[in-house]
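Heads up, one of the protein chains got dropped from this complex, but the rest are sitting where they should.
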Amino acid sequence: MNIQASGDFDISMLKTRLDEVWKELFRTSTFLTAVGAGETTRSLYASYLIETYHYTRHNARNQALVGVALPGDDPQYQRFCFQHAAEEAGHEQMALHDIKSLGIADLEAKLPEPLPETSVLTAYLYWISYQGNPVQRLGYSFWAESCYEYILPLMGQVIQALGLTSAQTTFFVAHADIDVAHAEMVNAMLARKCRTAADWAAASEVMETSLRLTGRMMDAVHEEHRRLMSGQSERCAFLRDL
Amino acid sequence: MNIQASGDFDISMLKTRLDEVWKELFRTSTFLTAVGAGETTRSLYASYLIETYHYTRHNARNQALVGVALPGDDPQYQRFCFQHAAEEAGHEQMALHDIKSLGIADLEAKLPEPLPETSVLTAYLYWISYQGNPVQRLGYSFWAESCYEYILPLMGQVIQALGLTSAQTTFFVAHADIDVAHAEMVNAMLARKCRTAADWAAASEVMETSLRLTGRMMDAVHEEHRRLMSGQSERCAFLRDL
Amino acid sequence: MNIQASGDFDISMLKTRLDEVWKELFRTSTFLTAVGAGETTRSLYASYLIETYHYTRHNARNQALVGVALPGDDPQYQRFCFQHAAEEAGHEQMALHDIKSLGIADLEAKLPEPLPETSVLTAYLYWISYQGNPVQRLGYSFWAESCYEYILPLMGQVIQALGLTSAQTTFFVAHADIDVAHAEMVNAMLARKCRTAADWAAASEVMETSLRLTGRMMDAVHEEHRRLMSGQSERCAFLRDL
Partner (left out) sequence: MNIQASGDFDISMLKTRLDEVWKELFRTSTFLTAVGAGETTRSLYASYLIETYHYTRHNARNQALVGVALPGDDPQYQRFCFQHAAEEAGHEQMALHDIKSLGIADLEAKLPEPLPETSVLTAYLYWISYQGNPVQRLGYSFWAESCYEYILPLMGQVIQALGLTSAQTTFFVAHADIDVAHAEMVNAMLARKCRTAADWAAASEVMETSLRLTGRMMDAVHEEHRRLMSGQSERCAFLRDL
């Protein structure tokens, strides 16, 4: 973290840092560069959605946990946490739906445990939700709700290459629409709740760290898929048929 | 608990049991009988609102905790928990407002810690929210959201006796309106989520136990107020001036 | 709570208050007065041990939770919490053993859920362990580790009346021996950690409240046993054969 203690923080500085980290990820992530270079298969798409299912099913929970753990009374922020959690509830079902729509029967019985990198991301999101600066999870929402700006071009490529219908991309496409309103609420809440340099620093650290952990999760998906295809891993053997 | 293991449970049986417990409380509670007999003072009303503030500020939190702790995926119930929590968030501020409106300046600095009986109620609501049968907290909502039917007559008496304006009774009166829709949602959710006799038994046990603990809290308010007025307790000395 | 804010607290004042509450319980508890008057049956003894099993299996857990939740570094107190928890671990097995030794086969399959009053006690012990004043749980240990002074005479009566062997009273008799050293450590820790009137008040409130909730649990055992014997409850039907 290279955040200086200063009162001059605002959302545009978060945004500037976010651009930098995304740029770095697009340059260094094996997953993003491979997909960008056209390595798009249904099994890789499904592999990614499986991990997406795994961390997404915790997102409403850890978002709500912020409101549960809030020290002192702050009805406005607490309400935001619970409302936002309510809106996120069930989004993991979209990821499941999209995987099934690729033609995988009886998916629930086949789902593997999350990859370690997915567990690390999940662990971190709980940790920053139940302790530390109460506003810091907004740093995660800040990038998560607006990530479509960065990844939609790539998703467009994937959709075209794989010939996916809109019924097979509900998580990303529908989610992108849903999250526009969320992103605005998150920005407004950040502006309102971050009152000190320490608040902005905490939100920024969580933004950057959770995005990097997501990057590591994506790269782990890519590596695990490589192992699947080369016969070194049977974890998702059922994806070889796609 | 005198719940038999049977599949014949429905909401009307919860309601029947609830009527019985309320009847018993109206007969045995020192607080309810004293208020019913006309023992209505501003200081007793304020004493009650102080404890109401203390447990109410945890209600949105423990309601949300049910959705956080939910084992497995159940988007519908999870969303209900978070939405309901969002609607309950900040209700404790109404209790604070009503106390202040009685003419108490600088209330926050004067607020005592909760009475032990209030802590016991709060402790129990968290406990039944983070472990055990996930539907059981609906038993608390079942009576809490519909309690106005039972206590509004008494509240009417109190309001008249003390000459309270609607701005001094926001918690109870406004709350009663808000909670009509809640009560319907709670009933619908109970009917949908209670599938086994064990589910109904868990909801019924939580209903009865949390109502009885609320009764004990009310009686503790009454006893503490008696001690205040007889000079045995200085905990809420600032209420003597009302 | 009638604790005044004063710096003059010490253990002897806790002890004085404890004597008063025990005296009140011996006078008002339906369980203690019935047992004192000779109402001693194996089924009542077993009923009590079942609830003892239920709350005791949480005692090591909530004791350890104090050390987990400790804000800031306090190695000495943290070590005490974990050591004490280690020593309490498994004590619930003694209660199970004593019930089985009365001649109940396949007990695990028959064990009912805890009575509501047992759940309330358990809920409270977790609550005061994970939030609030970190020293407050010492107030529970203070009376729990030294309760044998108060209840051993009664236990002696029960043992004689029921002709129980030492292998059928391991929880109480063995426990009494084990807890002498604990009680000394608890007293030393209370003296060391309670530095303000608020600390003593918190420990005293938890002492009194947890003892009263234990009293309510005992009375619930007595009432439930009455219902068992009069055929109104089938919850512990297997105890009728004893």
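Lettered A, B and C in written order, each chain numbered from 1.
Please note the rule applied: a residue touches a chain if its C-beta (ideal position, glycine included) is under 8 Å from a C-beta of that chain, and two chains touch if they have at least 3 such contacts.
Just so it is clear, the structure is predicted and the values come from calculations on it, not from any experiment.
The chain not shown here is in contact, across the full complex, with A, C.
Check C:L18, C:I50 or C:A85 against the missing chain and you find that the one touching it is C:A85. Touching the chain that is not shown, out of A:A34, A:A69, A:L107 or A:V120: A:V120 (per the contact rule at the top).
Across C:R57, C:H175, C:R216 or C:R235, the residue that sits in touch with the chain not pictured is C:R57. Interface residues of subunit C facing the missing partner chain: 57, 60-62, 64-65, 67-68, 70, 73, 75-76, 78-79, 81-83, 85-86, 89-90, 92-93. Remark: the residues of subunit A touching the chain excluded from display are 1-2, 4, 115-116, 119-120, 122-124, 126-128, 205, 208-209, 213, 227, 232-235.
The rule we apply is simple: only the chains that are shown with their structure count from here on.
Arrangement of the chains shown, judged by which pairs touch: a linear chain-to-chain path with two open ends.
Subunit C has its Cα centroid 47 Å from the Cα centroid of subunit A.
As a whole-number value, the distance joining the C-alpha centres of subunit A and subunit B reads 38 Å. Chain contacts: subunit C has no residue touching two or more partner chains.
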